[in-house]
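Just dropping this structure here.
The complex appears here minus one protein chain, its other protein chains still in place.
Order of writing sets the labels: A, B and C. Residues in every chain begin at 1.
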Amino acid sequence: MRTADQYLESLRDERTVYYRGERVPDVTRHPVIGVAARHAAIDYELADDSRYRDLAVVSDRDGEYSRYYQIPKTSDDLLKRSALIELATATGGTLVVLIKEIGSDALVALMRVASALDAKYGSSYARRVDEFYQHCRGNDLAVAVAQTDVKGDRSLGPAAQSDPDLYVRIVERRSDGIVVRGAKAHTSVSTNANELIVLPTRAMGEADREYAVSFAVPIATPGLILLASAYDSTGPQSSVVERPISARHKMMETTTVFEDVFVPWERVFLAGEYEFAGPLALAFVEHHRFTAVSYKLPLVDALVGSAMLMADLNGIARAGHVREKLVQLVSYAETLRGLTRYAALRSAPRELGIFVPDPLYVNIAKYHFAHGYHEAVRNVQDIAGGSLVTGPGAEDLAVPETAARYERFYAGRTGVSGKDRLKALSFVRDLVASEFGTYQEVLAVHAEGSLEAEKLMLFRSYDARPALEFVRRLAGLA
Amino acid sequence: MRTADQYLESLRDERTVYYRGERVPDVTRHPVIGVAARHAAIDYELADDSRYRDLAVVSDRDGEYSRYYQIPKTSDDLLKRSALIELATATGGTLVVLIKEIGSDALVALMRVASALDAKYGSSYARRVDEFYQHCRGNDLAVAVAQTDVKGDRSLGPAAQSDPDLYVRIVERRSDGIVVRGAKAHTSVSTNANELIVLPTRAMGEADREYAVSFAVPIATPGLILLASAYDSTGPQSSVVERPISARHKMMETTTVFEDVFVPWERVFLAGEYEFAGPLALAFVEHHRFTAVSYKLPLVDALVGSAMLMADLNGIARAGHVREKLVQLVSYAETLRGLTRYAALRSAPRELGIFVPDPLYVNIAKYHFAHGYHEAVRNVQDIAGGSLVTGPGAEDLAVPETAARYERFYAGRTGVSGKDRLKALSFVRDLVASEFGTYQEVLAVHAEGSLEAEKLMLFRSYDARPALEFVRRLAGLA
Amino acid sequence: MRTADQYLESLRDERTVYYRGERVPDVTRHPVIGVAARHAAIDYELADDSRYRDLAVVSDRDGEYSRYYQIPKTSDDLLKRSALIELATATGGTLVVLIKEIGSDALVALMRVASALDAKYGSSYARRVDEFYQHCRGNDLAVAVAQTDVKGDRSLGPAAQSDPDLYVRIVERRSDGIVVRGAKAHTSVSTNANELIVLPTRAMGEADREYAVSFAVPIATPGLILLASAYDSTGPQSSVVERPISARHKMMETTTVFEDVFVPWERVFLAGEYEFAGPLALAFVEHHRFTAVSYKLPLVDALVGSAMLMADLNGIARAGHVREKLVQLVSYAETLRGLTRYAALRSAPRELGIFVPDPLYVNIAKYHFAHGYHEAVRNVQDIAGGSLVTGPGAEDLAVPETAARYERFYAGRTGVSGKDRLKALSFVRDLVASEFGTYQEVLAVHAEGSLEAEKLMLFRSYDARPALEFVRRLAGLA
Partner (left out) sequence: MRTADQYLESLRDERTVYYRGERVPDVTRHPVIGVAARHAAIDYELADDSRYRDLAVVSDRDGEYSRYYQIPKTSDDLLKRSALIELATATGGTLVVLIKEIGSDALVALMRVASALDAKYGSSYARRVDEFYQHCRGNDLAVAVAQTDVKGDRSLGPAAQSDPDLYVRIVERRSDGIVVRGAKAHTSVSTNANELIVLPTRAMGEADREYAVSFAVPIATPGLILLASAYDSTGPQSSVVERPISARHKMMETTTVFEDVFVPWERVFLAGEYEFAGPLALAFVEHHRFTAVSYKLPLVDALVGSAMLMADLNGIARAGHVREKLVQLVSYAETLRGLTRYAALRSAPRELGIFVPDPLYVNIAKYHFAHGYHEAVRNVQDIAGGSLVTGPGAEDLAVPETAARYERFYAGRTGVSGKDRLKALSFVRDLVASEFGTYQEVLAVHAEGSLEAEKLMLFRSYDARPALEFVRRLAGLA
């Protein structure tokens, strides 16, 4: 297993990354992407920390490896994976680390679908996937996943777009591999991963055959161009005094462009079997949305804790309306926790005995989180007070002339110094009233599937027969 | 164990029950209360039914007895109890049976508190409670619980009321027992129970000493007067064609008046130890609110099933807004189920090793149910259509002249006869657009604790330390 | 203008009305429909009451006539009409009277569309409508409107149904008139009206030509069969002590069957001009939905008043959560009032100079009312307490034995007798926890257009250009 330093070292290669119009020579030393890389290193640090080793590392007949790469074969495996994700995200200051979380979700999804593909076509996808899995696990790699195509006209399918490259597609099939072209949006952690797994984004029809493609490539592959998002450039370049979270914790997304990228057959996991595009997309989501609800737990805990802390510091903890809002926040957070855990406890084996968390409860949990996030933020902002957006910057607190005045006039309830209240406000501001804060809002609504996607999957996962039979019986219908 | 007939026979005694101003000579033959008694008999019928015997009956070294009377010593005991409650309520057409459910909650609460009382006072409450428990279990009795006092001015405590009898109190202590006076409101199933357990309704102070009283008496005790509610007299006297649920299923409440009722010491479980009034009230609620979320499950399933059935019969199942409402209903119902089950899985032992469901999740579940019930009803009414309140009565469907026209013009989507759609509408009407329907609305808000009581207990059950420490650490506060 | 007695007398004719399978010989003497007829008479009583005459009666060069029949030509006309509807509904104990309200909405809609029809076809519809209008106004008639067809499969249009009579249609065109067949659902006040106006329910295509029909007939027309709803038979037959509203106030709906009904040409207002079916349906809704938001005002006021009264009687008016719920109720009610009045103030002239309330605000108001009604009911139930469904019947309060106990134990806060609190509870029960209460819930969702219909019309009435241009300009888009 690798250390954090080995991980960071591994990122110094020929990868093509652009940030604000400039090619980035070394992502680990970049003022913004470097923060993201060091944040991602948490997944390596935890495995190296004796306090967390039991949780973070699995030891079995294959040797020691990261628990993220453990194929879940029991409910308890899923609970432990969830606990590790929760720990890593809490260590990451409420921001998911993701560097192993998402890749392992894609790998189990590929395993499940490859076995079905091979059964139908007599292909050898399962072996390829397994070899790639051994490669990732054995070398303790950081893996990104590109799924969402850039899509163009959302009302049209891949083949119906005016520009054929708005979904990633196979443009050439060669004896040694395929050549792919197109672009994916919102690829997380790709700037600081070792490998990139590409998955289809939706169900496809026969016309979309060349769009039904899945594969893996190293990030530093010729023709693979990562256009890093400029979003929230400020946080990572700020003082930790002013931005306690976002100055240290960052996740990068890229628009990921494939300019005739060659992929050898050994790394191709789907190539035209369009009827499996939907199942593969779905299998990934079945695992990844459980990962998602797990890593949202520290975020919602931070909302609850922030509201309770500020209510106390401001001297309003006993006000009826504050109590009401705290109850809403606790209920919001713990409903997410309860449903997440229950989904793991209700997991069931699928292809190859891989345990899949109950999709009904995972999707209810995810929808609950996503739908209620903004209201929870409003409650935290409400309790914290308007000072969230009218307070000092780091320099104000460093210069005696201004610091003394701020520290005096930001005093809270009796016994609470302005200094402490300013620290608390800085944290809460970064959490819910900053560019990082709105990033979390948009992620709530869009990441790991939209609100509508969650509703759809929730509905499909619900077995309506018992309720219908119950009602028909009571109504006297045959 | 008793049969349903034995149970019904046992109700024919000297009990004092009034219904609409008249003394009821035999509750089992009364046109309304008789329906309630036969509904309650379900708890006996299930135990007698070979399909359900394993769930409904426990067999251990003490012999065979109703599972309701099993003291929960594991999470699995709670899950099975919950499953039995769910089964009984489903058999009861969405209406809880309660005749053993509530009494057993009170008994375990009394056991827990009696052990603490004896530890403090060297009293023998534990023995008394146990003997009464053996009596109920051994004779397979139906037991009601009177907790909520009539209360008068809600902003004042028991001793501060202008009329001293607005909370039940001890008016005399004799060598052989106590004499109690006052009245309790909303006592469910008392008209058709064998025994009545009385519990205090709230925490009390020294001034309320004589109001800190708990005991049990047979229903047919002199001075115990049951004023039966006149609410929904119509349902039980209607045709099952018109009211498929409420014509067969009924729960009675009484205003329960104690006119100098004598209680022998053997049946007294609290008598002045006012500091235990709150803990006893709370212990009951800890168990009973879990019972409550368990018996709400068939009700919410019926809402989901009704909406799905009517969407299908009306030919609107594919409309976007209908799909949206079905998703809301599924999410509402299954969040309740998930949190209820998770609360049982998270149960922990308390006094005497009795397992208590996790009060945080129980109260979140109960609040979720109660807060969302009316919106769920709105969604069902919305999908079912205005015909809920403009349709025929039972006679209209019996007379050919009107029946033929109704059956023709109530046809639904292709393939759905008017006859079937009328049956479905009758059921859904009874469920959500009838006096029975509003009864369920009011129960949702008030029964087993109000919305505010649930929020309060939810908040108190929440361990805020982890969230606060997490936030303080991230904010850089000591 | 007619007196209430003249109105009631006019209902004693050959009309064919069935109630619970039996033909009703005289609707005014029927134990249920008679209540509805006397309730409807309010519209006549008000005109006869010197306190309200100025509001209820218009006097112009055509003489004196009911304000309901005044064609709105200014915003003030609409405000006065709204005020009269509000007054009549408040007099009706929160239940709309409707006997002139709905017919006059249909008449102005017919006037508007007839002028367009004549312009296109050179027909004489406008004259026919005007003559019928003069007939209604001059004779001060009570007029019902049948619009919603029974519809069968809601996903199919009129002509596509398996049974051709699921929408009302022309089956024969004769020299002297047309013959119509089919059935309409949910026709309000038809049992106790003089005339029935029939309108199409939706936009239609060429295939639906014979379904594009509008006309008026006297209620006592051969072949016109009214199947009266059996819903809430109990209220009108109850004691006013137990049901202060529904024992006195009732609205009847019918399934209205046309068995080859002949309509002379003079009474035909649309006969095959299918492209006007949609506009006519819409024009009616433009007026009638404003009528609807006007008559919902006393209902929402009663919710606010009930909650405030019960909060006071129970001694909880100062509790934080009660205050919060009262605020929600006030905000709910007054948002409806504000939007309703603003819609009238923003009205604008359309065909023939007829003023139409601003459909955007009318539909926002209606949707606001309909979407929030159940939550408002929940708040009232919450504050009123569980006694809503566990209290006495009328007989309990008449017999001294039970009355004395109830009156003692239902005492409220200091100074509030049980007698008064019982009266208040009876009223609130009838309003929000009775069959009448659920009737109002279902009406909220379905009457005068469903939630979805309101959203659709709201969206269509919104002029998106200013907001789009504003945003495009700020975004730098041409």
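In this section, a residue touches a chain if its C-beta (ideal position, glycine included) is under 8 Å from a C-beta of that chain, and two chains touch if they have at least 3 such contacts.
Quick caveat: nothing in here was measured; it's all calculated off a predicted structure.
Chemist: In the full assembly, spell out which visible chains the left-out chain is touching.
Modeler: If we consider the entire complex, the absent chain touches A, B, C.
Chemist: Which candidate, C:M1, C:L345 or C:A398, sits in contact with the chain we can't see?
Modeler: Answer from the full complex: C:L345 touches the omitted chain.
Chemist: Could you tell me which of C:M1, C:V57, C:I71 or C:A90 touches the chain that is not displayed?
Modeler: C:A90
Chemist: Going by the contact rule already stated, which one of C:I245, C:A376 or C:A433 would touch the omitted chain in the full complex?
Modeler: With C:I245, C:A376 or C:A433 as choices, the missing chain is touched by C:I245.
Chemist: Touching the absent chain in the whole complex: find that residue among A:L282, A:A411 or A:L477.
Modeler: A:A411
Chemist: State which residues belonging to subunit B touch the missing partner chain.
Modeler: So the residues of subunit B touching the missing chain come out as 320-321, 323-324.
Chemist: Name, in rising order, the residues on subunit C that touch the hidden chain in the full complex.
Modeler: 90, 93-94, 244-245, 298, 301-302, 304-306, 308-309, 323-324, 326-327, 330-331, 333-335, 338-339, 341-343, 345, 360-361, 364, 367-368, 420, 423-424, 426-428, 455, 458-459, 462, 464, 466-472, 474-477
Chemist: Could I get the residues of subunit A that touch the absent chain, sorted low to high?
Modeler: Where subunit A meets the chain not shown: residues 18, 20-22, 148, 150, 152-156, 162-163, 165-166, 183, 185-186, 225, 227, 229-234, 242, 253-255, 257, 314-316, 318-319, 321, 373-375, 377-378, 381-382, 385-396, 398-399, 401-402, 405-406, 408-414, 429, 432-435, 437-439, 441-443, 445-447, 450-452.
In the analysis below, only the chains that are shown with their structure count from here on.
Chemist: Work out which chains are contact partners of both subunit A and subunit B.
Modeler: Per touch definition, common to subunit A and subunit B: C.
Chemist: What chain lies farthest away from subunit A once each centre is taken as the mean of the Cα atoms?
Modeler: C
Chemist: Through what angle, between 0 and 180°, must subunit A be rotated so its C-alpha atoms fit those of subunit C, rounded to a multiple of 5?
Modeler: The superposition gives an angle of 180 degrees.
Chemist: Using mean CA coordinates as chain centres, what's the subunit A-subunit C distance in Å?
Modeler: Using C-alpha averages as centres, the distance is 52 Å.
Chemist: How many angstrom between the C-alpha centroids of subunit C and subunit B?
Modeler: About 38 Å separates the centre of subunit B from that of subunit C.
Chemist: For subunit B, give me the residues that contact two or more of the other chains.
Modeler: none
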